[in-house]
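There's a structure below that I have some questions on.
Every protein chain except one is present and positioned as in the full complex.
Order as written gives the chain letters A and B; numbering starts at 1 within each chain.
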Amino acid sequence: MEDAAPAVHVSPSPHIGSTSNSTRRMMIDVLIALTPAVAMAIYMFRVYALIHLGLCVATCLAAEYLFVRMRGKSISLNDFSAAVTGVILALSMPATAPWYASVIASAVAIGLGKIIFGGLGMNIFNPAMVGRAFVMISFAGAMGAAAYESGAGWVDAISQATPMNALKQSGTWTPIGDMFLGFTNGSLGETSALACLLGGLYLCYRRTASWEIPAGMIATVLVIAGIVDLVGGHGGRLILHHLFGGALLFGAFFIATDPVSSPLTPRGKAIFGIGIGALVMLLRFLSGYPEGVMFAVLLMNAVTPLINRWTIPRTFGEF
Amino acid sequence: MAETEKDPAEKKNRFQNNYILQAWLCISLALIFGISLAAVQAALGPVIIENKLNETKEKVPELLLGSETAQKMAADNKAFKITPRSIAVEKNGIKKFYSVFEARFEDGRLGGWVTKVDGQGYADKIELLIGLDPAIESITGLFILDQKETPGLGNKIIETKWRGQFAGKSTGDHLKVVKSGAKVANEIDAVTGATISSDSVVTIINKTITDLRQPLKDAGRMKKE
Partner (left out) sequence: MADQPTPLERFIRGILPENPVYRQLLGLCPTLAVTNSMKAAITMAAAVAFVLVCANTVTSLIRNLLKPHLRIVVFTLTIATFVTIADRLLAAYMYQMSKTLGPYIPLIIVNCLIICRCEVCASKQPVFTAISDAAGQSLGYGLALASVAGVREILGTGMFFGFRVLPATWPDWAVMVLPPGAFITLGLLLGAVNWYSGRGAK
(Lines give C-alpha, C1' and ligand atoms only; values in the text may rest on other atoms or scores of the structure.)
Protein backbone atom coordinates (compact mmCIF):
# COMPACT_ATOMS: atom_id res chain seq x y z
CA MET A 1 0.00 0.00 0.00
CA GLU A 2 2.79 2.33 0.97
CA ASP A 3 4.50 2.27 -2.39
CA ALA A 4 1.29 2.95 -4.32
CA ALA A 5 1.53 6.64 -3.56
CA PRO A 6 5.05 8.01 -3.96
CA ALA A 7 5.43 10.38 -1.06
CA VAL A 8 7.72 13.34 -0.89
CA HIS A 9 8.50 14.09 2.72
CA VAL A 10 9.14 17.69 3.49
CA SER A 11 9.70 18.54 7.11
CA PRO A 12 8.58 21.93 8.46
CA SER A 13 11.09 24.72 8.18
CA PRO A 14 13.85 25.67 8.95
CA HIS A 15 15.58 23.61 6.34
CA ILE A 16 19.17 23.75 7.38
CA GLY A 17 21.19 20.85 6.16
CA SER A 18 24.00 19.97 8.44
CA THR A 19 25.74 16.72 9.00
CA SER A 20 27.91 18.07 11.77
CA ASN A 21 25.42 17.28 14.52
CA SER A 22 24.21 13.87 13.45
CA THR A 23 24.14 11.11 16.02
CA ARG A 24 27.16 9.45 14.45
CA ARG A 25 29.20 12.66 14.55
CA MET A 26 28.26 13.22 18.21
CA MET A 27 29.15 9.71 19.21
CA ILE A 28 32.52 9.92 17.48
CA ASP A 29 33.11 13.16 19.38
CA VAL A 30 32.38 11.39 22.64
CA LEU A 31 34.77 8.58 21.71
CA ILE A 32 37.50 11.10 20.94
CA ALA A 33 36.83 12.86 24.22
CA LEU A 34 37.06 9.60 26.10
CA THR A 35 40.54 8.85 24.72
CA PRO A 36 42.51 10.48 27.57
CA ALA A 37 40.44 8.65 30.19
CA VAL A 38 40.80 5.35 28.32
CA ALA A 39 44.55 5.86 27.97
CA MET A 40 44.87 6.65 31.66
CA ALA A 41 42.78 3.60 32.57
CA ILE A 42 44.98 1.32 30.47
CA TYR A 43 48.12 2.89 31.92
CA MET A 44 46.91 2.52 35.49
CA PHE A 45 45.08 -0.80 35.43
CA ARG A 46 46.80 -2.49 32.46
CA VAL A 47 45.20 -5.75 31.52
CA TYR A 48 42.17 -5.22 33.78
CA ALA A 49 41.19 -2.15 31.80
CA LEU A 50 41.68 -3.94 28.49
CA ILE A 51 39.54 -6.88 29.59
CA HIS A 52 36.64 -4.70 30.72
CA LEU A 53 36.81 -2.41 27.72
CA GLY A 54 36.86 -5.36 25.36
CA LEU A 55 34.07 -7.23 27.09
CA CYS A 56 31.80 -4.22 27.49
CA VAL A 57 32.16 -2.89 23.95
CA ALA A 58 31.83 -6.35 22.39
CA THR A 59 28.78 -7.27 24.48
CA CYS A 60 27.11 -3.90 23.90
CA LEU A 61 27.54 -4.22 20.13
CA ALA A 62 26.36 -7.82 20.15
CA ALA A 63 23.36 -6.98 22.34
CA GLU A 64 22.43 -4.02 20.14
CA TYR A 65 22.63 -6.20 17.04
CA LEU A 66 20.60 -8.99 18.60
CA PHE A 67 17.87 -6.88 20.22
CA VAL A 68 17.42 -4.57 17.25
CA ARG A 69 17.03 -7.60 14.99
CA MET A 70 14.49 -9.06 17.40
CA ARG A 71 12.43 -5.90 17.02
CA GLY A 72 12.69 -6.18 13.26
CA LYS A 73 14.30 -2.76 12.87
CA SER A 74 17.24 -1.92 10.65
CA ILE A 75 20.58 -2.46 12.31
CA SER A 76 21.89 0.69 13.97
CA LEU A 77 25.41 -0.34 14.88
CA ASN A 78 27.14 2.25 12.76
CA ASP A 79 25.85 5.21 14.75
CA PHE A 80 28.38 4.18 17.42
CA SER A 81 25.93 4.78 20.28
CA ALA A 82 26.28 1.22 21.53
CA ALA A 83 30.05 1.48 21.40
CA VAL A 84 29.94 4.68 23.47
CA THR A 85 27.67 3.01 26.02
CA GLY A 86 30.16 0.14 26.17
CA VAL A 87 33.19 2.37 26.73
CA ILE A 88 31.46 4.49 29.39
CA LEU A 89 30.21 1.37 31.15
CA ALA A 90 33.67 -0.21 31.10
CA LEU A 91 35.23 2.95 32.49
CA SER A 92 32.72 2.98 35.36
CA MET A 93 33.58 -0.56 36.48
CA PRO A 94 36.00 -1.39 39.27
CA ALA A 95 39.17 -2.95 37.88
CA THR A 96 38.76 -6.25 39.68
CA ALA A 97 35.07 -6.68 38.84
CA PRO A 98 34.45 -10.22 37.59
CA TRP A 99 34.14 -10.73 33.84
CA TYR A 100 30.50 -11.74 34.01
CA ALA A 101 29.65 -8.43 35.68
CA SER A 102 30.84 -6.59 32.58
CA VAL A 103 28.95 -8.90 30.25
CA ILE A 104 25.68 -8.77 32.22
CA ALA A 105 25.96 -5.03 32.74
CA SER A 106 26.40 -4.46 29.01
CA ALA A 107 23.52 -6.71 28.02
CA VAL A 108 21.26 -5.07 30.61
CA ALA A 109 22.40 -1.59 29.58
CA ILE A 110 21.43 -2.14 25.96
CA GLY A 111 18.43 -4.41 26.56
CA LEU A 112 16.71 -2.97 29.62
CA GLY A 113 18.29 0.46 29.44
CA LYS A 114 17.65 1.28 25.83
CA ILE A 115 15.98 -1.15 23.44
CA ILE A 116 13.02 -1.95 25.65
CA PHE A 117 11.99 1.72 25.60
CA GLY A 118 12.16 1.80 21.82
CA GLY A 119 15.84 2.27 21.04
CA LEU A 120 18.16 5.26 20.97
CA GLY A 121 16.34 8.50 21.72
CA MET A 122 13.50 6.83 23.63
CA ASN A 123 15.28 5.68 26.76
CA ILE A 124 14.36 7.36 30.04
CA PHE A 125 17.52 6.40 31.90
CA ASN A 126 21.15 6.53 30.94
CA PRO A 127 21.73 3.01 29.56
CA ALA A 128 25.27 2.62 30.91
CA MET A 129 24.13 3.54 34.41
CA VAL A 130 21.16 1.15 34.24
CA GLY A 131 23.59 -1.65 33.44
CA ARG A 132 25.97 -0.64 36.17
CA ALA A 133 23.24 -0.27 38.79
CA PHE A 134 21.97 -3.75 37.90
CA VAL A 135 25.30 -5.46 38.52
CA MET A 136 26.14 -3.17 41.43
CA ILE A 137 23.04 -4.34 43.29
CA SER A 138 23.32 -7.92 42.06
CA PHE A 139 26.95 -8.50 42.91
CA ALA A 140 27.29 -6.08 45.81
CA GLY A 141 30.16 -8.08 47.21
CA ALA A 142 32.16 -8.08 44.00
CA MET A 143 31.28 -4.54 42.91
CA GLY A 144 30.93 -2.52 46.11
CA ALA A 145 33.44 -0.36 47.93
CA ALA A 146 35.28 -3.37 49.30
CA ALA A 147 35.82 -4.84 45.84
CA TYR A 148 38.01 -1.97 44.79
CA GLU A 149 40.65 -2.94 47.33
CA SER A 150 40.79 -6.64 46.67
CA GLY A 151 44.50 -6.40 45.87
CA ALA A 152 44.24 -9.28 43.46
CA GLY A 153 46.81 -8.15 40.96
CA TRP A 154 50.25 -6.89 40.22
CA VAL A 155 48.90 -3.42 39.60
CA ASP A 156 49.77 -1.38 42.69
CA ALA A 157 46.82 0.97 42.61
CA ILE A 158 44.29 -1.82 43.07
CA SER A 159 45.39 -2.63 46.57
CA GLN A 160 44.72 0.88 47.85
CA ALA A 161 41.37 2.10 49.04
CA THR A 162 39.61 4.51 46.69
CA PRO A 163 40.06 8.09 47.86
CA MET A 164 36.35 8.50 48.65
CA ASN A 165 36.17 5.26 50.59
CA ALA A 166 39.39 5.95 52.48
CA LEU A 167 37.99 9.29 53.54
CA LYS A 168 34.59 7.93 54.49
CA GLN A 169 35.76 4.88 56.40
CA SER A 170 39.01 5.88 58.05
CA GLY A 171 39.37 9.60 57.42
CA THR A 172 42.56 9.10 55.40
CA TRP A 173 43.41 11.87 52.95
CA THR A 174 44.84 11.00 49.56
CA PRO A 175 47.47 13.37 48.08
CA ILE A 176 45.69 15.91 45.89
CA GLY A 177 48.24 15.64 43.07
CA ASP A 178 47.74 11.88 42.77
CA MET A 179 44.00 12.33 42.56
CA PHE A 180 44.28 15.06 39.97
CA LEU A 181 46.57 13.08 37.72
CA GLY A 182 44.92 9.75 38.44
CA PHE A 183 47.45 7.68 40.38
CA THR A 184 44.83 6.31 42.74
CA ASN A 185 42.35 3.48 42.84
CA GLY A 186 38.79 3.86 41.60
CA SER A 187 36.57 2.89 38.74
CA LEU A 188 38.66 2.44 35.59
CA GLY A 189 37.99 5.79 33.99
CA GLU A 190 37.34 8.05 36.95
CA THR A 191 40.76 8.14 38.61
CA SER A 192 42.30 10.92 36.56
CA ALA A 193 40.61 14.29 37.00
CA LEU A 194 42.90 15.72 34.35
CA ALA A 195 41.89 13.20 31.68
CA CYS A 196 38.20 13.77 32.39
CA LEU A 197 38.66 17.55 32.26
CA LEU A 198 40.52 17.39 28.94
CA GLY A 199 37.88 15.20 27.32
CA GLY A 200 35.03 17.11 28.92
CA LEU A 201 36.23 20.51 27.79
CA TYR A 202 36.60 19.15 24.25
CA LEU A 203 33.01 17.91 24.36
CA CYS A 204 31.73 21.24 25.62
CA TYR A 205 33.79 23.10 23.01
CA ARG A 206 32.31 20.92 20.29
CA ARG A 207 28.84 21.55 21.75
CA THR A 208 28.37 17.79 21.87
CA ALA A 209 27.85 18.11 25.58
CA SER A 210 25.93 21.05 27.00
CA TRP A 211 28.13 22.99 29.38
CA GLU A 212 25.19 23.76 31.68
CA ILE A 213 25.04 20.23 33.09
CA PRO A 214 28.66 19.81 34.22
CA ALA A 215 28.75 23.46 35.32
CA GLY A 216 25.64 23.03 37.47
CA MET A 217 26.88 19.76 38.92
CA ILE A 218 30.38 20.93 39.76
CA ALA A 219 29.22 24.27 41.13
CA THR A 220 26.71 22.58 43.44
CA VAL A 221 29.32 20.11 44.69
CA LEU A 222 31.78 22.96 45.26
CA VAL A 223 29.23 24.93 47.28
CA ILE A 224 28.05 22.02 49.44
CA ALA A 225 31.53 20.60 49.96
CA GLY A 226 32.75 24.12 50.62
CA ILE A 227 30.24 24.65 53.40
CA VAL A 228 31.06 21.28 54.98
CA ASP A 229 34.75 22.00 54.58
CA LEU A 230 34.43 25.37 56.30
CA VAL A 231 32.33 23.98 59.13
CA GLY A 232 34.71 21.09 59.64
CA GLY A 233 37.82 23.23 59.21
CA HIS A 234 39.49 21.01 56.63
CA GLY A 235 41.23 23.90 54.86
CA GLY A 236 40.04 23.08 51.35
CA ARG A 237 41.15 19.45 51.34
CA LEU A 238 37.56 18.19 51.53
CA ILE A 239 36.47 20.26 48.52
CA LEU A 240 39.31 18.92 46.41
CA HIS A 241 38.59 15.36 47.51
CA HIS A 242 35.00 15.62 46.47
CA LEU A 243 35.95 17.28 43.21
CA PHE A 244 38.84 15.05 42.13
CA GLY A 245 38.52 11.96 44.29
CA GLY A 246 35.48 10.17 42.94
CA ALA A 247 33.52 9.82 39.78
CA LEU A 248 32.27 13.40 39.85
CA LEU A 249 34.16 14.78 36.84
CA PHE A 250 33.75 11.61 34.80
CA GLY A 251 30.04 11.62 35.60
CA ALA A 252 29.61 15.33 34.99
CA PHE A 253 31.16 15.32 31.52
CA PHE A 254 30.40 11.87 30.14
CA ILE A 255 27.43 10.39 31.97
CA ALA A 256 25.09 13.22 32.93
CA THR A 257 25.46 14.91 29.53
CA ASP A 258 23.79 12.06 27.65
CA PRO A 259 21.51 14.14 25.38
CA VAL A 260 18.70 11.58 25.41
CA SER A 261 18.11 11.34 29.12
CA SER A 262 18.85 14.94 30.10
CA PRO A 263 16.48 17.92 29.75
CA LEU A 264 16.13 19.91 26.54
CA THR A 265 16.36 23.57 27.49
CA PRO A 266 19.46 25.32 28.87
CA ARG A 267 17.60 26.26 32.04
CA GLY A 268 16.41 22.67 32.43
CA LYS A 269 19.95 21.43 31.95
CA ALA A 270 21.23 23.73 34.69
CA ILE A 271 18.50 22.49 37.06
CA PHE A 272 19.38 18.91 36.11
CA GLY A 273 23.08 19.48 36.87
CA ILE A 274 22.35 21.18 40.18
CA GLY A 275 20.03 18.32 41.15
CA ILE A 276 22.67 15.70 40.40
CA GLY A 277 25.31 17.64 42.31
CA ALA A 278 23.09 17.94 45.36
CA LEU A 279 22.14 14.26 45.26
CA VAL A 280 25.79 13.22 44.86
CA MET A 281 26.72 15.12 47.99
CA LEU A 282 23.71 13.77 49.87
CA LEU A 283 24.65 10.20 48.97
CA ARG A 284 28.34 10.71 49.71
CA PHE A 285 27.73 12.22 53.12
CA LEU A 286 24.69 10.37 54.37
CA SER A 287 24.33 7.02 52.59
CA GLY A 288 26.18 3.78 53.14
CA TYR A 289 27.92 4.16 49.78
CA PRO A 290 31.13 6.18 49.45
CA GLU A 291 30.15 7.32 45.95
CA GLY A 292 26.82 8.47 44.59
CA VAL A 293 27.19 9.67 41.00
CA MET A 294 25.47 6.64 39.48
CA PHE A 295 22.37 6.79 41.66
CA ALA A 296 22.23 10.59 41.43
CA VAL A 297 22.23 10.48 37.62
CA LEU A 298 19.56 7.79 37.54
CA LEU A 299 17.35 9.68 39.99
CA MET A 300 17.61 12.90 38.04
CA ASN A 301 16.95 11.00 34.77
CA ALA A 302 13.64 10.06 36.32
CA VAL A 303 12.64 13.69 36.86
CA THR A 304 13.85 14.86 33.45
CA PRO A 305 10.34 14.83 31.91
CA LEU A 306 9.15 16.97 34.81
CA ILE A 307 12.01 19.43 34.34
CA ASN A 308 11.20 19.61 30.64
CA ARG A 309 7.63 20.45 31.47
CA TRP A 310 8.64 23.19 33.92
CA THR A 311 11.12 24.82 31.61
CA ILE A 312 9.14 24.67 28.40
CA PRO A 313 9.92 27.89 26.51
CA ARG A 314 6.95 30.24 26.27
CA THR A 315 5.93 31.55 22.90
CA PHE A 316 6.26 35.34 22.83
CA GLY A 317 2.98 36.92 23.86
CA GLU A 318 1.57 33.81 25.51
CA PHE A 319 1.29 33.32 29.20
CA MET B 1 -57.24 11.94 55.11
CA ALA B 2 -55.97 10.98 58.53
CA GLU B 3 -52.23 10.76 58.88
CA THR B 4 -52.19 7.30 60.37
CA GLU B 5 -53.82 5.78 57.33
CA LYS B 6 -51.43 4.76 54.55
CA ASP B 7 -52.29 3.05 51.33
CA PRO B 8 -51.03 -0.54 51.05
CA ALA B 9 -48.57 0.18 48.25
CA GLU B 10 -46.69 2.75 50.31
CA LYS B 11 -46.71 0.42 53.28
CA LYS B 12 -45.16 -2.34 51.23
CA ASN B 13 -42.64 0.09 49.84
CA ARG B 14 -41.63 1.17 53.31
CA PHE B 15 -41.33 -2.45 54.33
CA GLN B 16 -39.04 -3.14 51.39
CA ASN B 17 -36.88 -0.10 52.04
CA ASN B 18 -36.23 -1.04 55.62
CA TYR B 19 -32.46 -1.22 55.98
CA ILE B 20 -32.44 -4.06 58.45
CA LEU B 21 -34.67 -6.22 56.29
CA GLN B 22 -32.61 -5.48 53.21
CA ALA B 23 -29.47 -6.49 54.97
CA TRP B 24 -30.76 -9.77 56.34
CA LEU B 25 -28.38 -11.74 54.16
CA CYS B 26 -25.37 -9.71 55.23
CA ILE B 27 -26.31 -9.96 58.85
CA SER B 28 -26.94 -13.67 58.86
CA LEU B 29 -23.81 -14.36 56.82
CA ALA B 30 -21.78 -12.22 59.22
CA LEU B 31 -23.22 -14.20 62.09
CA ILE B 32 -22.44 -17.58 60.51
CA PHE B 33 -18.97 -16.53 59.44
CA GLY B 34 -18.28 -15.02 62.83
CA ILE B 35 -19.19 -18.23 64.60
CA SER B 36 -17.13 -20.36 62.24
CA LEU B 37 -14.14 -18.06 62.60
CA ALA B 38 -14.44 -18.27 66.37
CA ALA B 39 -14.42 -22.06 66.04
CA VAL B 40 -11.33 -21.98 63.81
CA GLN B 41 -9.56 -19.71 66.27
CA ALA B 42 -10.51 -21.92 69.19
CA ALA B 43 -9.15 -24.96 67.39
CA LEU B 44 -5.98 -23.44 65.95
CA GLY B 45 -5.13 -20.69 68.43
CA PRO B 46 -3.26 -22.95 70.88
CA VAL B 47 -1.32 -24.55 68.01
CA ILE B 48 -0.22 -21.15 66.79
CA ILE B 49 0.90 -20.04 70.25
CA GLU B 50 2.76 -23.33 70.58
CA ASN B 51 4.48 -22.68 67.23
CA LYS B 52 5.62 -19.28 68.38
CA LEU B 53 7.12 -20.71 71.57
CA ASN B 54 8.69 -23.68 69.81
CA GLU B 55 10.47 -21.43 67.40
CA THR B 56 12.50 -20.16 70.35
CA LYS B 57 12.55 -23.33 72.41
CA GLU B 58 14.20 -25.34 69.67
CA LYS B 59 17.12 -22.96 69.65
CA VAL B 60 17.62 -22.72 73.41
CA PRO B 61 20.16 -25.55 73.93
CA GLU B 62 22.33 -24.39 71.04
CA LEU B 63 22.17 -20.79 72.19
CA LEU B 64 23.19 -21.60 75.74
CA LEU B 65 25.68 -24.41 75.27
CA GLY B 66 26.96 -24.09 71.72
CA SER B 67 26.01 -26.50 68.95
CA GLU B 68 28.34 -29.37 69.94
CA THR B 69 27.24 -29.67 73.54
CA ALA B 70 23.65 -29.15 72.47
CA GLN B 71 23.86 -32.07 70.04
CA LYS B 72 25.39 -34.24 72.74
CA MET B 73 22.63 -33.26 75.09
CA ALA B 74 20.00 -34.17 72.50
CA ALA B 75 21.77 -37.49 71.88
CA ASP B 76 21.68 -38.23 75.60
CA ASN B 77 17.95 -37.59 75.46
CA LYS B 78 18.20 -34.75 77.90
CA ALA B 79 16.41 -31.48 77.51
CA PHE B 80 16.10 -28.17 79.22
CA LYS B 81 13.00 -27.32 81.15
CA ILE B 82 11.99 -24.07 79.57
CA THR B 83 9.64 -21.58 81.18
CA PRO B 84 8.55 -18.58 79.16
CA ARG B 85 8.40 -15.41 81.22
CA SER B 86 7.66 -11.82 80.55
CA ILE B 87 9.94 -9.32 82.22
CA ALA B 88 8.80 -5.73 82.51
CA VAL B 89 11.44 -3.05 82.35
CA GLU B 90 10.51 0.51 83.12
CA LYS B 91 12.55 3.13 81.36
CA ASN B 92 11.77 6.84 81.21
CA GLY B 93 8.31 6.09 82.50
CA ILE B 94 7.55 3.68 79.67
CA LYS B 95 7.04 0.06 80.54
CA LYS B 96 8.49 -2.42 78.10
CA PHE B 97 7.96 -6.16 78.19
CA TYR B 98 10.73 -8.55 77.24
CA SER B 99 9.93 -12.10 76.34
CA VAL B 100 12.47 -14.18 78.24
CA PHE B 101 12.86 -17.94 78.39
CA GLU B 102 14.27 -19.41 81.54
CA ALA B 103 16.10 -22.69 80.88
CA ARG B 104 16.82 -25.15 83.68
CA PHE B 105 18.61 -28.47 83.57
CA GLU B 106 16.62 -31.48 84.58
CA ASP B 107 18.07 -31.29 88.10
CA GLY B 108 16.64 -27.80 88.46
CA ARG B 109 19.97 -25.97 88.06
CA LEU B 110 19.64 -22.72 86.07
CA GLY B 111 21.09 -23.20 82.57
CA GLY B 112 20.74 -19.69 81.32
CA TRP B 113 18.37 -17.25 79.72
CA VAL B 114 17.25 -16.70 76.17
CA THR B 115 15.48 -13.54 75.18
CA LYS B 116 13.65 -12.73 71.99
CA VAL B 117 13.99 -9.11 70.87
CA ASP B 118 13.62 -7.11 67.72
CA GLY B 119 14.80 -3.79 66.40
CA GLN B 120 15.26 -1.77 63.25
CA GLY B 121 17.77 -3.13 60.76
CA TYR B 122 18.90 -1.65 57.45
CA ALA B 123 15.90 -2.86 55.46
CA ASP B 124 13.32 -4.01 57.96
CA LYS B 125 12.90 -5.31 61.47
CA ILE B 126 15.51 -7.81 62.66
CA GLU B 127 14.35 -10.41 65.17
CA LEU B 128 17.01 -11.94 67.39
CA LEU B 129 17.40 -14.56 70.06
CA ILE B 130 20.12 -13.77 72.56
CA GLY B 131 21.44 -16.44 74.91
CA LEU B 132 22.84 -15.33 78.30
CA ASP B 133 24.59 -17.35 80.96
CA PRO B 134 22.88 -17.87 84.35
CA ALA B 135 24.74 -15.01 86.02
CA ILE B 136 24.16 -12.63 83.08
CA GLU B 137 27.88 -12.12 82.79
CA SER B 138 28.42 -13.17 79.21
CA ILE B 139 26.56 -13.78 75.98
CA THR B 140 26.39 -17.48 75.17
CA GLY B 141 24.99 -17.28 71.69
CA LEU B 142 23.06 -15.34 69.08
CA PHE B 143 20.49 -16.43 66.55
CA ILE B 144 18.74 -14.36 63.88
CA LEU B 145 15.11 -15.44 63.71
CA ASP B 146 13.94 -13.06 61.04
CA GLN B 147 15.57 -10.48 58.81
CA LYS B 148 15.11 -8.94 55.39
CA GLU B 149 18.56 -7.39 54.93
CA THR B 150 20.18 -6.97 51.51
CA PRO B 151 20.92 -10.37 49.96
CA GLY B 152 24.64 -10.86 49.50
CA LEU B 153 25.62 -8.23 52.03
CA GLY B 154 23.46 -7.58 55.07
CA ASN B 155 21.90 -11.01 55.15
CA LYS B 156 25.30 -12.47 56.01
CA ILE B 157 24.43 -11.66 59.63
CA ILE B 158 22.65 -15.02 59.72
CA GLU B 159 25.86 -16.93 58.99
CA THR B 160 27.29 -18.95 61.85
CA LYS B 161 30.72 -17.44 61.31
CA TRP B 162 29.52 -13.94 62.03
CA ARG B 163 27.07 -14.87 64.78
CA GLY B 164 29.78 -16.93 66.45
CA GLN B 165 31.72 -13.81 67.35
CA PHE B 166 29.18 -12.96 70.00
CA ALA B 167 29.53 -16.12 72.04
CA GLY B 168 31.58 -15.47 75.15
CA LYS B 169 31.43 -11.69 74.99
CA SER B 170 31.10 -10.04 78.38
CA THR B 171 27.90 -8.20 79.16
CA GLY B 172 29.82 -5.66 81.21
CA ASP B 173 30.96 -3.53 78.27
CA HIS B 174 28.92 -2.26 75.39
CA LEU B 175 29.82 -4.10 72.20
CA LYS B 176 31.35 -2.08 69.38
CA VAL B 177 31.47 -2.73 65.63
CA VAL B 178 34.82 -2.30 63.89
CA LYS B 179 35.60 -2.58 60.17
CA SER B 180 37.84 -5.60 60.46
CA GLY B 181 40.30 -7.26 62.77
CA ALA B 182 38.50 -6.96 66.10
CA LYS B 183 41.17 -6.98 68.78
CA VAL B 184 39.73 -5.72 72.03
CA ALA B 185 37.37 -8.04 73.89
CA ASN B 186 34.22 -6.06 73.24
CA GLU B 187 34.77 -5.54 69.51
CA ILE B 188 32.79 -7.23 66.75
CA ASP B 189 33.91 -7.44 63.11
CA ALA B 190 31.39 -5.87 60.75
CA VAL B 191 30.06 -7.90 57.84
CA THR B 192 32.05 -6.63 54.85
CA GLY B 193 30.05 -3.97 53.08
CA ALA B 194 27.19 -4.13 55.56
CA THR B 195 28.21 -1.89 58.43
CA ILE B 196 24.66 -0.73 59.01
CA SER B 197 23.21 -4.23 59.40
CA SER B 198 26.06 -5.17 61.75
CA ASP B 199 25.55 -1.99 63.75
CA SER B 200 21.82 -2.64 64.03
CA VAL B 201 22.34 -6.09 65.52
CA VAL B 202 24.91 -4.82 68.01
CA THR B 203 22.70 -1.89 68.99
CA ILE B 204 19.77 -4.22 69.67
CA ILE B 205 21.99 -6.47 71.79
CA ASN B 206 23.49 -3.59 73.78
CA LYS B 207 20.09 -2.12 74.49
CA THR B 208 18.64 -5.44 75.54
CA ILE B 209 21.50 -6.25 77.87
CA THR B 210 21.40 -2.82 79.48
CA ASP B 211 17.68 -3.21 80.07
CA LEU B 212 17.68 -6.82 81.20
CA ARG B 213 20.89 -7.24 83.21
CA GLN B 214 19.52 -6.18 86.56
CA PRO B 215 15.99 -7.59 86.25
CA LEU B 216 17.31 -10.97 85.18
CA LYS B 217 19.89 -11.07 87.96
CA ASP B 218 17.09 -10.32 90.41
CA ALA B 219 14.88 -12.94 88.87
CA GLY B 220 17.64 -15.54 89.09
CA ARG B 221 18.34 -14.73 92.72
CA MET B 222 14.69 -14.78 93.70
CA LYS B 223 14.31 -18.31 92.42
CA LYS B 224 17.34 -19.49 94.37
CA GLU B 225 16.13 -18.20 97.71
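FYI, contacts are C-beta pairs under 8 Å (C-beta built on N, C-alpha and C of every residue); 3 or more make two chains touch, one makes a residue touch a chain.
All values derive from a computational prediction rather than experimental measurement.
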**Message:** Counting the whole assembly, list the visible chains that the omitted chain makes contact with.
**Reply:** A, B
**Asked** Quick one: which of B:37, B:74 or B:185 touches the chain that's been left out?
**Response** B:37
**Fill in**
Full-complex touch with the removed chain, picking from A:137, A:222, A:282 or A:299, is A:137
**Prompt:** What residue numbers in subunit B mark contact with the hidden partner chain?
**Reply:** 22-23, 25-26, 29-30, 33, 36-37, 40-41, 44, 47-48, 51-52, 54-55, 146, 150-152
**Request:** Mind listing the subunit A residues that contact the chain we can't see here?
**Result:** 98, 100-101, 104, 112, 116, 134, 137-140, 142
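Heads up, the rule we're going with is that only the chains that are shown with their structure count from here on.
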**Request:** Please name which positions on subunit A make contact with subunit B in the complex.
**Result:** 138-141, 144-146, 169-170, 288
**Prompt:** Given the complex with subunit A, which residues does subunit B contribute to the contact?
**Reply:** 122, 150, 152-153, 179, 192-193, 195-196
